[in-house]
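Every protein chain except one is present and positioned as in the full complex.
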Amino acid sequence: MNENQLRSLFEEVRAGAVDIDSAIHRVRHMPFEDLGFAKVDHHRALRLGMPEVIFAKGKTPEQVVAIAERLLEHAPNVLITRADRDCAALVQKRLECAEYFPLSGIIRFWRDRKPQGKGRIAVVCAGTSDLPVAEEAQLTAETMGNDVDTIHDIGVAGIHRLMQNRERLTEARVVVVCAGMEGALPSAVGGLVSCPVIAVPTSVGYGASFNGLAALLGMLNSCASNVTVVNIDNGFGGGFVASLINRL
Amino acid sequence: MNENQLRSLFEEVRAGAVDIDSAIHRVRHMPFEDLGFAKVDHHRALRLGMPEVIFAKGKTPEQVVAIAERLLEHAPNVLITRADRDCAALVQKRLECAEYFPLSGIIRFWRDRKPQGKGRIAVVCAGTSDLPVAEEAQLTAETMGNDVDTIHDIGVAGIHRLMQNRERLTEARVVVVCAGMEGALPSAVGGLVSCPVIAVPTSVGYGASFNGLAALLGMLNSCASNVTVVNIDNGFGGGFVASLINRL
Amino acid sequence: MNENQLRSLFEEVRAGAVDIDSAIHRVRHMPFEDLGFAKVDHHRALRLGMPEVIFAKGKTPEQVVAIAERLLEHAPNVLITRADRDCAALVQKRLECAEYFPLSGIIRFWRDRKPQGKGRIAVVCAGTSDLPVAEEAQLTAETMGNDVDTIHDIGVAGIHRLMQNRERLTEARVVVVCAGMEGALPSAVGGLVSCPVIAVPTSVGYGASFNGLAALLGMLNSCASNVTVVNIDNGFGGGFVASLINRL
Amino acid sequence: MNENQLRSLFEEVRAGAVDIDSAIHRVRHMPFEDLGFAKVDHHRALRLGMPEVIFAKGKTPEQVVAIAERLLEHAPNVLITRADRDCAALVQKRLECAEYFPLSGIIRFWRDRKPQGKGRIAVVCAGTSDLPVAEEAQLTAETMGNDVDTIHDIGVAGIHRLMQNRERLTEARVVVVCAGMEGALPSAVGGLVSCPVIAVPTSVGYGASFNGLAALLGMLNSCASNVTVVNIDNGFGGGFVASLINRL
Amino acid sequence: MNENQLRSLFEEVRAGAVDIDSAIHRVRHMPFEDLGFAKVDHHRALRLGMPEVIFAKGKTPEQVVAIAERLLEHAPNVLITRADRDCAALVQKRLECAEYFPLSGIIRFWRDRKPQGKGRIAVVCAGTSDLPVAEEAQLTAETMGNDVDTIHDIGVAGIHRLMQNRERLTEARVVVVCAGMEGALPSAVGGLVSCPVIAVPTSVGYGASFNGLAALLGMLNSCASNVTVVNIDNGFGGGFVASLINRL
Amino acid sequence: MNENQLRSLFEEVRAGAVDIDSAIHRVRHMPFEDLGFAKVDHHRALRLGMPEVIFAKGKTPEQVVAIAERLLEHAPNVLITRADRDCAALVQKRLECAEYFPLSGIIRFWRDRKPQGKGRIAVVCAGTSDLPVAEEAQLTAETMGNDVDTIHDIGVAGIHRLMQNRERLTEARVVVVCAGMEGALPSAVGGLVSCPVIAVPTSVGYGASFNGLAALLGMLNSCASNVTVVNIDNGFGGGFVASLINRL
Amino acid sequence: MNENQLRSLFEEVRAGAVDIDSAIHRVRHMPFEDLGFAKVDHHRALRLGMPEVIFAKGKTPEQVVAIAERLLEHAPNVLITRADRDCAALVQKRLECAEYFPLSGIIRFWRDRKPQGKGRIAVVCAGTSDLPVAEEAQLTAETMGNDVDTIHDIGVAGIHRLMQNRERLTEARVVVVCAGMEGALPSAVGGLVSCPVIAVPTSVGYGASFNGLAALLGMLNSCASNVTVVNIDNGFGGGFVASLINRL
Partner (left out) sequence: MNENQLRSLFEEVRAGAVDIDSAIHRVRHMPFEDLGFAKVDHHRALRLGMPEVIFAKGKTPEQVVAIAERLLEHAPNVLITRADRDCAALVQKRLECAEYFPLSGIIRFWRDRKPQGKGRIAVVCAGTSDLPVAEEAQLTAETMGNDVDTIHDIGVAGIHRLMQNRERLTEARVVVVCAGMEGALPSAVGGLVSCPVIAVPTSVGYGASFNGLAALLGMLNSCASNVTVVNIDNGFGGGFVASLINRL
């Protein structure tokens, strides 16, 4: 029952065409969603410039194209994550405006570039192997209308590199830190800045890194109180939350 | 080398008493910390109204009193977390203005109550057993100058309770969600609001909850993109990060 | 010793050809199975319309065909699970009536379509990536003679979608819920219905989902008391138990 | 907005006292819960004879008494699980009709003993150490109006004991199997019966049982297709789901 | 220093050519191995008819051939485990008497077929998927000179199959039981026989079987006291230890 | 149906009082157990001199006494494991002939001391902290009629101690090795002897020993092929299997 | 066979009292240990000033005193680790020269204070809660004859504190770093110094620190190549290895 139907019901009640018990019965069983709650949500999302997202892994290139096509009808910006080259080739052949970033596997449609964030977001990574995850965070934040400052390769085993970037870090309104192996960088960055730090553990490492578990546990146990954590390799999540914060 | 020493050096250089090569040599080897960097950090912390925190577990009541005493000299607000009744008794006997919250084990000195946050923080918990952790988050946020709205006992197995609180949730600028067992509440809340959600897994549960591991993993894998996670039972961390965000 | 042999023994005893001590000795050592116990079991299975099942993974297409051929001699309905395209091609070439469902990898021989279940089974999944597992559950339940209602893509991060399907859920006599990532959907569904809920964790996710472990733990710790759990990705098991319950 | 308020609104609309736009506005923002959805749920629960449950662990005896008192006002049957002797003593002193079962730690108020289940539920355990969990399952099922047949100490290492009870097992409409250590009993029972089997892993064991993990994993991997699993030591859950099934 | 050198030393001492202190010095520093200890070990191994073993996985076919060639010079029986078809092809082309068993990946040189065991070894497996591991155990035991009785597909979910084979099991002097999934069969077999049972967990299963961990834990927690366990998929180990026992 | 009933049935058939179809019907449904299968098992156990065992942990002293009393009526030898001092005090007060070994917590009734084993069993432990587990193994083997040689404190970090005991080890027919921490001793012993080695991991250690998991995994991965493993701290199991082997 | 026996044998050979074959036979079977190998080891340990160590946990105070007494007869320095106050009281009452350090639970007999190390060892800890482990490392290194520089409370979340101590760190010949929670400090220290760093994870933390597992994994995955790791809370091991290195 949408607003029009509800209006009709009230009109019928007013006109005496429907008695009140029947009206109550009909209201009680209407799916509340049709009252427009969900649509409001939907509109709000669009209004805020949040991109629609497609997780490409496990989908065929054709499926990705089909979903992207539909989303692009009502969303200016669309991100496709974890896309391989075949997928990107088909998307770029079939749809306009698709940029492909092979390092992170992101395909981006970025048609509304209106700034949304109030300050700058720093996206930091510990080593060059963490770059794919950092790029996913950076592109997400960028597409959500943020000024993004990327700082690479400042792992804790070379603290002077971290210290050199201290000023850039303190200028950010929120920092996303991507790190694998021992995952120590968020703690170190968290101690240098006073803003929120989103830690993204990466699966970079081998042996007892257990595909990112070591980094994840390290970040959850950070002695810096301003650190929160998202899933392993979830650069999108890191960039997304940072963007939400930067709009506040 | 602190500021005074640096000043003397410049004066000696100006007076010709020290040649420039020697001056460069002395500057190069000075510990940069003595330039006052750390003090600046320290002052900034105080200026922002962040409370000093003492983790009482594993310390004797006497030790806690001693540390609290020292901190109270230069910090208006001090939090002591995980304090048992013996510890609280001694602290309240020796120091003024100490409130004790036995549920969460927090002792609070709240002398500067100036508001710091721009909006409201909602602190939500799934079941009554999660209350200790939720209270830790709530008191932390409150002491850091926030208007806190606490919403209890709205676990996902009774979704109507969650839906009833929808409006209160959407009015918050940031939401802290504490949940044990399957840890599903942050996902459900995350889907209802468009602000950042800080998920705090609790160790509530038994058997295959593995002391909070199930809740932690659930939250890290949340299908709601606005969720980030802190350590198990880390109500303080949840309240702290929420406060940082609410100041932006 | 089968029934005929037992009959002969009794006849010999009656005729005095075998004395009683020898008869007792022979009965004591007879394999009880030959009394027909197993056959009874076997017949009961067939009588109830339970399909025979072949787990295709790790078998060659030729092996699958050979086993299926034998089973089809005495069972009207046969399911082959986890079959890839090569396997399906050979099965369909060699055997009649084989339907192939590439999403779940099921090959089905459905020759006896007599209804067996008393009510409807709802098969629910959280996201589109959970569809393969949900289809396995759905086809199993269907082949076992049930009216199946499939409801897709109603994850907890979009609760309104779940609420919209409330009525369909409450009309089911038993619900199978397939979900990966945080595995929260069974708790939410469990709170909406009062019938048994069979939770099937899926390996959908990445990083700290640990191939379905996060979802599994979440479901085992469900705060909804009507939830029981089967193995990760075990759509067949979910559909099978739901069918058993729906016959009661 | 409850039914009365909704009725008033319709009456005002019919009387022309409220225009339709205002009526729509008021309906859109009404908390749906107040339509009586939750109450219906609540009533249904009571109507079905499901007991209210209090998890006593981590609550003071006074808290347990207070909650029990409130629940007993509108529920005939109340179960308190994991209660120690102190808790039981206070409950029995303050409230009438409380039975205490020290083995499982259950306190039961069983005032409505109307049968609810259609057949018999068998509650089985592997060893005497599993008895506390089995008793929790048995008392839950009993209080929910079922005829319960308890069969103890029939672990797989003594298969003849299991075989001796074959007939009793096959007479049950649903079987709850509690087992620790290697958790093999549900598979063996599942192979003997054709009804649903609810497996309850227990924390009985030592060393590599890892507090019930070994039994849990064993049950999840059961080669018997009619087995589903609940949390470690969750006898209540096992008895609850069995009761739901037995009502169908 | 080998026996000859030691003999020379004693002769020199007897002849007075070496004084006693020097002799002591030389004995003290001699590598004890050269006294022939290791050779004795080596000879004993051969004398007992234990096969030499090559683990083919991770070696090139050429390497396997080279090692096998060398071993065959002094050992009548050689086993190559985990060999793929390429490896087998080269081995059979280059070396005489090589049998290949593609199911288990074993290549066998069985030139000395003298019986070594005193009784019969039963090698049992729970399901057809466990056959590769069971075959590895069977071939190992056979090659070590044992009479091996193989019993397949008697998993606990079909206990009558197990009971039918009761007599064959009790006739064995030692039983090797291979099982994946829940790994319950060794407990059931252990309860039927009074001889030692060697349990071999297999990696058969999916999801929460965690590549054999579930079966391994189940077997370690067996409630049958006569069960000991070897590594996951270690059919060779199971057959080897059973052979050692059967020689006693 | 026991033997007498079966005899009556045959007599009735012979006498013509029961027709053959009825007789077959009655045999088919008789519980096979009543044919005396279980009793045979039971007698065999006693005949072999295996002790009855009571696991005292989690039982009250009264319960232990009651069970022991019953067992002692038909078993000459009874072992009670994991008994604390209170339990031992009551047992020794109430029952005759009870020896208490406080280190391992074993209470032993050893009334039939007839030798059962053909050779000697060596029970070895790595460090003094492993002694309780080793004593449990030793007493079990001794009570089952074996000549036991105990060798203590020969961990791999002091290999000369191991080498010094080489001869004693090689004289054993089967060796039980108890070790915590890294659990390396069974591999080293396994390389020195050619008989079966039963490895018992102990929970001795701290930190990353994870209560015996490190030792357990080490032993399961032993590069010595004659090693099999029992549960952590399961000295009883080690001694029991060794005794079974020594009877062969 | 010790040196004297060997000497006698040679004398008998020289005298012709024993023929050479018999002599060879006797040498072949002598336990090599008696040649004095072990004694050499023992003496070397003492000569190097390594302390004898007693792990007090799990031993009675009387046992600790007895062992200490024996060791003190031939070793100047003895360490007792993990001793509680009762143990310390008895040790100090019965034995002379015992110092007790309640923080780490170490009792020390330090009678030979001759320096053994060539340079300085730095013992660093991240937070005050890591002090017990750091003290264990410090006292071990000190007692083994080293100049130890202890630096406390320089966790990575306050990098300026670490940087301030840079010079002291670079002056050490080997650094021991004790840290719990995320265990990031060894990486940061490892990047500042060019000497070996021994990382000691501590069990400090809660929730997802899993009793030190997070710190352990972090350290094993350190991106600083000069870091090696010992067991959780193994301050003794850290101090011991550092001392060995400092003697080189």
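Going by the order they are written in, the chains are A, B, C, D, E, F and G; count residues from 1 in each one.
Please note the rule applied: contacts are C-beta pairs under 8 Å (C-beta built on N, C-alpha and C of every residue); 3 or more make two chains touch, one makes a residue touch a chain.
Since the structure is predicted, the reported quantities are computational estimates derived from the model, not experimental observations.
Only one of G:S8, G:Q92 or G:T228 touches the chain withheld from this view, namely G:T228.
Of G:I107, G:V156 or G:L216, it is G:L216 that touches the chain left out of the display. The hidden chain makes contact, of the residues F:I54, F:I121, F:L220 or F:I245, with F:L220. In the full complex, chain E touches the omitted chain through residues 31-33, 37-38, 41, 55, 57-58, 201, 203, 211-213, 216, 231-234.
With the whole complex as reference, residues 44-45, 48, 53, 118-119, 173-174, 194-196, 198, 216, 220-221, 225-232, 236-237, 240-241, 244-246, 248 of chain G touch the missing chain. On the side of chain A, touch with the chain left out of the figure occurs at residues 129, 158, 160-161, 163-164, 166-167, 206-209.
Assume only the chains that are shown with their structure count from here on.
The minimum number of touch steps linking chain B to chain G comes to 1.
When the contact pairs of B-G are set against those of D-F, A-G or A-D, over half line up by residue number only for D-F.
Rounded to a whole number, the gap between the C-alpha centres of chain E and chain F is 25 angstrom.
Measuring from the averaged C-alpha position of chain F to that of chain G gives a distance of 38 Å. Shared interface positions of chain B, i.e. residues touching 2 or more other chains, are given as 158, 163, 207-209, 213, 216, 220-221, 231-232. Chain contact topology: the protein chains form a pattern that is neither a line, a ring, a star nor a complete graph.
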